[in-house]
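Of the protein chains in this complex, all but one are displayed in their positions.
Labels run A, B and C following the written order; every chain starts at residue 1.
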Amino acid sequence: MLFFMNDYSEGAHPRILEAITNTNNVKQIGYGLDEYCEEAKVLLKKRINRGDLDIHFIPAGTLTNLIAISSFLKPYEAVITSKLGHIAVHETGAIEATGHRLIEVASTDGIIRPEQIDEVMLMHVDEHMVLPRLVYISNATEMGTIYDKESLMKLREKCDEHDLLLYIDGARLGNAITCESSNLTLNDIANLSDAFYIGGTKNGILFGEALVICNPSLKPYIRYSIKQKGGLLAKGRLLGVQFIELFKDNLYFDLSMHTNQMADMLKNGIINLGYKLVTEPSTNLIFTVLPNQINDELKEVCHYEAEFPHDSSSVEARFVTSWATTEEDVHELLEHLKLLKEKYSEYF
Amino acid sequence: MLFFMNDYSEGAHPRILEAITNTNNVKQIGYGLDEYCEEAKVLLKKRINRGDLDIHFIPAGTLTNLIAISSFLKPYEAVITSKLGHIAVHETGAIEATGHRLIEVASTDGIIRPEQIDEVMLMHVDEHMVLPRLVYISNATEMGTIYDKESLMKLREKCDEHDLLLYIDGARLGNAITCESSNLTLNDIANLSDAFYIGGTKNGILFGEALVICNPSLKPYIRYSIKQKGGLLAKGRLLGVQFIELFKDNLYFDLSMHTNQMADMLKNGIINLGYKLVTEPSTNLIFTVLPNQINDELKEVCHYEAEFPHDSSSVEARFVTSWATTEEDVHELLEHLKLLKEKYSEYF
Amino acid sequence: MLFFMNDYSEGAHPRILEAITNTNNVKQIGYGLDEYCEEAKVLLKKRINRGDLDIHFIPAGTLTNLIAISSFLKPYEAVITSKLGHIAVHETGAIEATGHRLIEVASTDGIIRPEQIDEVMLMHVDEHMVLPRLVYISNATEMGTIYDKESLMKLREKCDEHDLLLYIDGARLGNAITCESSNLTLNDIANLSDAFYIGGTKNGILFGEALVICNPSLKPYIRYSIKQKGGLLAKGRLLGVQFIELFKDNLYFDLSMHTNQMADMLKNGIINLGYKLVTEPSTNLIFTVLPNQINDELKEVCHYEAEFPHDSSSVEARFVTSWATTEEDVHELLEHLKLLKEKYSEYF
Partner (left out) sequence: MLFFMNDYSEGAHPRILEAITNTNNVKQIGYGLDEYCEEAKVLLKKRINRGDLDIHFIPAGTLTNLIAISSFLKPYEAVITSKLGHIAVHETGAIEATGHRLIEVASTDGIIRPEQIDEVMLMHVDEHMVLPRLVYISNATEMGTIYDKESLMKLREKCDEHDLLLYIDGARLGNAITCESSNLTLNDIANLSDAFYIGGTKNGILFGEALVICNPSLKPYIRYSIKQKGGLLAKGRLLGVQFIELFKDNLYFDLSMHTNQMADMLKNGIINLGYKLVTEPSTNLIFTVLPNQINDELKEVCHYEAEFPHDSSSVEARFVTSWATTEEDVHELLEHLKLLKEKYSEYF
């Protein structure tokens, strides 16, 4: 069975397991105060080229988002997000559960435009409405698109104009940085945001994200929030060990780049075969229109998501590549798509 | 340096790492819907000898407590806990952060007595006070003591009398079950509680707890709560794999029993040397009174907690054994204690 | 200065003040357990023709909404509302502050269509999303439109189909019932909803709303929620006294009907003058397009809201009538509009 369901369907890259195994017997203090976490933080700050950052390791993405956002905001402050933002769609109201309203702006590609921020601010004028205070974006987005350096700078300017924090969900930050159309560095991300996270779970480790706080006013007491929301792992060392391995050389970016290359190969193949894309992705999420019959047959040989109808006769299928996707996997999927297209040529 | 700081200072038992490594490349669906989690649940239900239970794997203990309790209660319902309960002391107000008041009852050994429940109920008579609805206990407790079958049955009766749920924090459930003075089984725990968790983190795995819901009315939609609070791990398989390894044979109980044996050896040694215990523990937390000078010197050669003063000239030191503690470790610590006692004999 | 700003710009109808004054010296138990509240409840149940209802008096509308909704829902359950719903626009995230996500559906007239419920349900399929559980509507809506009996019955059917609660914000319920196009009774409202409130503040009393719970499963312990959220008034008697006065004869409906009649007179006058309406209202909120110049001059002689631009050269003005609006007020406003139209005829 082929597997293009997501980028977290395996365990971890072998080097990650090795590192965990090699350090297994060393006794360490708990709760992220161990030597591995310390070393990982030093490494990351070097990589980001910003010695002033605060870094915290948290087991999972939704947990990271809700800890960060609830810690940064006062009760009456709200989050501006794309309607397609992960927090707006797939986190079961996690942010609202901490008490904060989401203000959702329209988007078909997952991107928020600066002028949409103006529109929100224009509508939120007094205490009968929440106070917009933080802009949440994902980079790469949930649609596989990215904010490049220019678009991020413009968003930052807009945030500054309205006294808004900018928080970046980096579940797939490696993909955003290493994709072909990107000119971003980790340093850019840190300079242009108030806080962000570097996603590990979707880029080859067992689990874990690195929350990076750039804005000094947001740093104090964040460990209290992490503990209170259940995100302070007793064996925090596991997160340190994994992030050392990711960033002691280029592993993090190598894995992302491979993922993107597999996605590009798949995307080009799909286009060449004459299938239609829903959006033009830059990274590893490829939304493709599949006639219902093709979808029904392809599901027999490949795992992927195809929940939402495109129209009455076709669905929007999502193919995701990962660090573990091989060229053979891509070729095999394309071969299936080719044969299915020939079989059901009347739909094209 | 000796290490009696806690029971989560290493990685995991080698068999756990092996299991993770062996299953690493198998592709699985995310979020706990994988085959390993399914298998682990089947195994656990067999072990508990109750086929009707709902089981969910959650990465950490505080997260498990807050998910379970906030999911079980209505906004005005409150939790009865010992003043020494983990949720009352060391979870940074995690339960209150979900909106629920803790009603704390006095305790020096971590145990709640049935008559204390009566007292609470007598005081909570109308809508100007919260509605007590759930009794939280830890077994083993934070003081190393345990509820045996009889005391648990009495507490259960009392809960039934007042229409209260009984929830058991089982961070150290293995220790409670395998200690010498215990006559409890997993089946007893399930029959006597509405929900409980089987702690993995403090008993030899990398991370993870198994939340077991016994009361049918508490089962529906709990996965919504797990996701909303950030506890639904993308690679949920890791939890399944580890719990299979713990329960496919007797590993879980073997590890707990070893931990308890090391603790017994240490406890007996300490008593024989003439040191005073703060409580009489049954499991692996040994609170000992150390004269300040002894504490100062012992800290040079051993990690352990000694935060709270016993009186002006001594502290309460906590020694914790774990699955990884060796007989040599215990002997070495006792040797230090013996020498220090001889050196500072004026304090005895 | 004319005043068409809102329907709560005066104190109360003289009969309300009289009733408060007449009962002032009678000593009563606090917190809504007094004889006046009891009498008011009996009266209301008679009026609604449903003896089985639970009724609670709460000082204000936002407070009523947040108490009811947070009491009815589990943490992961969400509220479906029109984008224009009061809770979505003008309550500062009050519902989210209790932890619940709002799912907003598009609307230009404030009305939710049954098929929009289907669309929401289709999109909310698993635990990665909130569980839609309650439909919030306002009747009359924030746009002055109403749900009549037929539309309410269809919405109720749709709610039953999807196991959803139906909650009606009745801040202007009297207006919805007494307007010309309405065929609703209080009994219909109770039979078709799970809970609703009868608004007093916007219909001639000093302050206060009557929360009516129809669904038996929602009744228990609601006084705990009222107290916890700060809505249990020490001198709850004041609410009882006022609601007795409203419902001991026809005062409540007389006031609403007058308000609606004044609104009709104003609406017809505005249409006859050739101004454009934004929506076709049935009750006492009349949204009118005013050229900017006219708005600037009218503001000198009349209070009303005109916050949002209609286009670059005009605004959307909201004129609200109340129980205290007189025919003279309406005539005077229409006279101003007539003169301004003549002065700025180029805009028509």
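By our rule, a contact is a pair of C-beta atoms (placed from the backbone, for glycine too) under 8 Å apart; a residue touches a chain by one contact, two chains touch by 3 or more.
Here the structure is a predicted model, which is why all the values come from computation and not from measurement.
Of the listed residues B:Gly30, B:Gly85 or B:Gly99, the one in contact with the hidden chain in the full complex is B:Gly99. The residue touching the chain not shown here, chosen from C:Gly230, C:Gly274 or C:Pro309, is C:Gly230.
Although one chain is hidden here, its contacts on chain C can still be listed: residues 1, 3, 5-6, 8-12, 14, 17, 20-21, 23-30, 59-67, 91-94, 97, 201-202, 206-207, 224, 227-235, 237-238, 303, 324.
Taking the complete complex into account, residues 31, 70-71, 74-76, 98-99, 127-128, 130-131, 221, 223-228, 232 of chain A touch the chain not shown. Counting over the whole complex, chain B has residues 75-76, 78, 89-93, 96-102, 104, 125, 127-130, 307 touching the chain that is not drawn.
Going forward, only the chains that are shown with their structure count from here on.
Farthest from chain A, judged by the mean position of CA atoms in each chain, is C. Chain A and chain B, compared by their mean Cα positions, are separated by 34 Å. Spacing of chain A relative to chain C, judged by their CA centroids, is 42 angstrom.
Multi-chain contact residues, meaning those touching two or more other chains, occur in chain C at positions 75-76, 98-99, 127-128, 130.
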